[in-house]
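Note that this complex is displayed minus one protein chain, with the remaining chains in position.
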Amino acid sequence: MTATTVGPADGSGSGDTAAPAARPSAVTAKDLARSGAVRRRKSARLKIWIGSVGVALVVLPVALAGVLPIPGPDEQSLSLRRLPPLTGGHLFGTDQLGRDLLSRVLHGGQVSLTVGVLAIVVSGIIGLIAGAAAGFFGGWVDTVVSRLLEAQLSLPLLLMLLLVVALFGPSIPVITFVIAFAQWPEVARLTRSLVLVEREKPYVAAARVLGLHRITTLLRHVLPNVVKQASLVILLLLAQAVLLESALSYLGAGPQRPFATWGRIIADGQDYITTSWWLVTLPGLVIVLLVVGVNLLGDGLRDRARRRKGPQTEGKVSRA
Amino acid sequence: MVRYVAQRVGQSILAIFLTVSTVFVLVRLAPGDPAAAYASPLATTAELDRIRAQFGLDKPLIQQYGIFVQDLFHGNLGTSFSFQAPALDVVLSRMPYTIMLAVSAILFAAVVAIPAGVWMARHADTARELGANVAMIAGQSMPEFWSGIMLLTIFAVLVPVLPASGFTSWAGLVLPTVTVGILQIALISRLVRREMGAGFAAPYLTIARARGISERGLTWRYALGNSAVPLVTALGTRFAAMLNGVVVVEVVFAWPGVGSLVVRALETRDYPLIQATVLVTAILTVLVQLLIDLTYPLLDPRVRLGKAVAS
Partner (left out) sequence: MTLSPLAACAGPGSAPGVGSTSGAGAGSGITLALNRSLVSLDNKLNQFDAAVTVQRGVRQALTFIDPKLTVQHVLAERFELTAPTEWTVKLRDGVRYSDGSPVTVEDVSTALQMYQKVPGSFLAGLFPEWPTVTPVDAATFKLVTKHPVPTLDYLMANILITPAAANKPEELQGGVGSGPYVVTAANRGTGEYTLQVNDKYWGPAPAIKTVQVRFLPEEANRVVALRSGEVDVIDAISPDAISQLSGLGDVEVQQVPSTRITQLFYNFRKPAGHPLADPRVREALSYAINGPSLIKDVFADSVSPARGVVADTLTGAVQTGEYVYDPQKAKQMLDAAGVKDLKIKIIWETGEFANDTSVMEAVVEMLKAVGVQAELQQFQPGGDISKWRQGRGGDWDVLGNGYPGPTGLALTPLQGMFAGTKEKEATRDTYQGYVFPKIAALLEKASQETDKAARESILATAQKEIWNTWPCMWAFVPKTVIARRKRVENVLLSPTNSYELASVRLNG
């Protein structure tokens, strides 16, 4: 809620610069270009750009890993072990079994990204339903959901995740579910607060007067208004999902071999840090590049959405 | 106030009890045999049965649970299988290290992140802020185990100035603290920046400025003061989460805290130890959260006056 009412956040007091250009004004075009709103728009655009480039740099090669002219991820050549990057046609060098590191990172990325995307779909659906129900119906539904959200805060989350993976085996569905379990509270909390605001709007009252069932109102009218805003958080969750998956893999709770996920490639390479820096550094940089990209993209999109909504609220404030 | 605290404590006890019970069932459902982990790999079936009986694992789950609950009320968390010592003692011998790391990391994060956030808010929407923002996002985007290994490689291998593992001197605290801190700094500084941004725009600040209060005073007393509640909430929640064990970082730096203990307890299917760890960390987490709640009236006069806090 505070998110939608961010005013011109400039300390130097250039608060009311959104004057209509038609009227004679001391505000020059140059001033306008330097104004907070314009600069914010620029920075949002820049973030989206940098973010997209970062994501594309990782996602495209990962998606195309099968058709790129690189060796297969499991092709070993024991005599070509731990070659440094850029030798013998291996852009990222080779690992402890002489496998092409780039190929392993890209194929591993397919697993990591699949898990990440599936996880946010699952957590998104659960969080959206739970949060919307809690916000819209209030009462005991809200109490139950809110208590669950609170309870999860005091859970030793990583321990529970490791336990569940041990319990059901380290398969991709299990790991997906486990990450979704870790993430649904964030979506639920956001959705709940958005629905709380939406619920008080006149159209909901109108729907009630028209005799629409409450569930119909929620599904047909309230949710569509909320989904777009809630979906902005999804990209940020994807970033977290990728990080969480890599942490689980690092701790040995990743998908069963021979799947080479990013976390496992790094964990395997950890034993070689003093001699073969690339085994840990490069896969890590790929993760960082992707996650920075996703985060920037998410941030930029959120800034832009905020700006679009922004002027109305700002207008109201300045007129008041 | 007293009623509020009592209600919170009651709810927390229930939540902790449910958590520990869930863990109790989950560990027993998980594949793996504590007896096999405890005995030598060459132990015979008959021997394994004897060990299971000794651990009380031959009884039906319900009965085991009954015994567990009964013991719990007597403050007895059982004997760790792998340490052959009271599980609570083992956890408490490790807890100080985790607390130390958590305190050090949260202090480090606060000391760096608050000024950084304020700086970003004061330079809002400039290229400098964008740069700082991207740097913070990068910090937030690094897997902790990776940044840990990288720091270890740089400061313990390439330029060996800091110890790589464990805690034998205060210097050993540096790398784990920084590793944990990187993520926290990124999250907290961005939060400060957001809250301050909102604060700078608020009408009361314009009035304060009109009254001739210096920019510095405006920044630190007014705008930051107004962000105190969300800031303390964030710091407290992050701190509480760290008490659950900074698992990954503890593993990377062989830190003798509860996080690496949990990983080990899982590997040996040491049920009493897992349960004791969960119980102790859950209690600490809840206590910290309660403390945060109790600081709100000190930080925000509106709460003192009995009005709701904007969440």
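The first chain written gets the first letter, and so on, giving A and B; residue counts start at 1 in each chain.
Note that in this section contacts are C-beta pairs under 8 Å (C-beta built on N, C-alpha and C of every residue); 3 or more make two chains touch, one makes a residue touch a chain.
All values derive from a computational prediction rather than experimental measurement.
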item: In the full complex, displayed partners of the excluded chain; value: A, B
item: Among B:Gln54, B:Gln70 or B:Ser214, the residue in touch with the chain that has been omitted; value: B:Gln54
item: Among B:Gly117, B:Pro143 or B:Pro163, the residue in touch with the chain that has been omitted; value: B:Pro163
item: Of A:Leu97, A:Val117, A:Leu212 or A:Val227, the residue in touch with the unshown chain; value: A:Leu97
item: Residue in contact with the excluded chain [from B:Ile13, B:Leu61 or B:Ala171]; value: B:Ala171
item: Missing-chain contacts mapped onto chain B; value: 31-33, 35-48, 50-51, 54, 82-85, 89-97, 99-100, 149, 152, 156-157, 160-172, 251-254, 256, 260-261, 264, 266-269
item: Chain A residues that touch the omitted chain in the full complex; value: 74-76, 78-79, 81, 96-98, 166, 252-253, 256-258, 268, 270-275
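The rule we apply is simple: only the chains that are shown with their structure count from here on.
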item: Chain A to chain B touching residues, read off their complex; value: 2, 5-11, 13, 15, 36, 39-40, 43, 46-47, 50, 147, 150-151, 153-160, 162-164, 166-167, 169, 239, 243, 246-247, 250-251, 263, 266-267, 270, 273-274, 277, 280-281, 284, 287-288, 291-292, 295-296, 299
item: Chain B residues touching chain A - in the complex, by the definition given at the top; value: 11-12, 15-16, 18-19, 23, 26-27, 29-32, 121-122, 124-126, 129-130, 133-134, 137-138, 140-146, 149-150, 152-153, 157, 194, 196-198, 200-202, 206, 209, 215, 219, 237, 240-241, 244-245, 247-248, 251, 262-263, 266, 274, 277-278, 281-282, 285-286, 289, 310
